[in-house]
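All protein chains but one are shown at their positions in the complex.
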Amino acid sequence: MSLLANVSMEFLVATGIGWVTACGVYLMLRGRSFPVVLGLTLLGYAVNIFIFVMGRLWSGAPPILGQGAVQADPLPQALVLTAIVIGFATTGFVIELALRSRAEAGTDHVDGREPGERPERDA
Amino acid sequence: MTELNPWIDGLVALLLLIGAFFLLVGALGMLRFRDFFQRLHAPTKASTLGVGGVLIASMLYSAATGRLAIHELLITLFIFITAPVSANLLAKAALHLKLPSKAGHPERD
């Protein structure tokens, strides 16, 4: 239990952010479009939490006046809220790009051609 | 932890234990059954008696501490709407894909 005593919420959140970031970045570096989409979304989650915790962790202190004595830092929350929604829109855009690339190149590899195929002539 | 009537305390604990037990049963069933159709009905235990027990315990506890809250009922209502429907659709898909089943397949759909 003594080990757990050293582990605080901040530690958990920090490692959680790092973990999800690692998963997201790994998926982003894959060669097929679907894992890239998943990776971007995961990375988006991790970064949103990262920006949010820049306001530091507060327990039981929502930024609503009249509920409690202290309020959490509202500024990062306002920034992240629109970031979440725009992140969704850009996910839609990336999926649409993946679809069109798939249809036009015939393959769902992010390079636009299967590995091993000759590249097109340099423009 | 505020002071509660020991009867209420015991009832809440009992309901929580019942709920947890059925959740465990449901999870075990999902893992252990080898047939899709058997696996399909295991989570139903978890989502009805399991979640129901926990929710009733929560309502009782909040009522006893003075903040009557009945929005847990809404949660139950939504689960009752969605869980059977999704189970039905999953079973339909499995029937058409003719997934292997210990009970054998009906000749006619």
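Order of writing sets the labels: A and B. Residues in every chain begin at 1.
By definition in this document, a contact is a pair of C-beta atoms (placed from the backbone, for glycine too) under 8 Å apart; a residue touches a chain by one contact, two chains touch by 3 or more.
Please note the rule applied: contacts and distances are computed from a predicted model.
**Student:** Among "Nickel import system ATP-binding protein NikD", "K+/H+ antiporter subunit A/B", "DNA polymerase IV" or "Fe-S cluster assembly ATPase SufC", find the name that the UniProt record gives to the complex chain excluded from display.
**Tutor:** From the listed options "Nickel import system ATP-binding protein NikD", "K+/H+ antiporter subunit A/B", "DNA polymerase IV" or "Fe-S cluster assembly ATPase SufC", the omitted chain resolves to "K+/H+ antiporter subunit A/B".
**Student:** Which residue numbers on chain A touch the omitted chain?
**Tutor:** 4-5, 7-38, 41-42, 45-46, 48-50, 52-66, 71-75, 77-78, 80-82, 84-93, 95-96, 98-100, 102-103, 106-108, 110-112, 119, 122
**Student:** Against the chain that's been left off, what residues of chain B make contact? List them.
**Tutor:** Residues of chain B in touch with the missing chain: 81, 84-85, 88-89, 92-93, 96-97, 108-109.
What we mean here is this: only the chains that are shown with their structure count from here on.
**Student:** Would you kindly tell me how far, in whole Å, the mean C-alpha position of chain B lies from that of chain A?
**Tutor:** Averaging C-alpha atoms per chain gives centres 32 Å apart.
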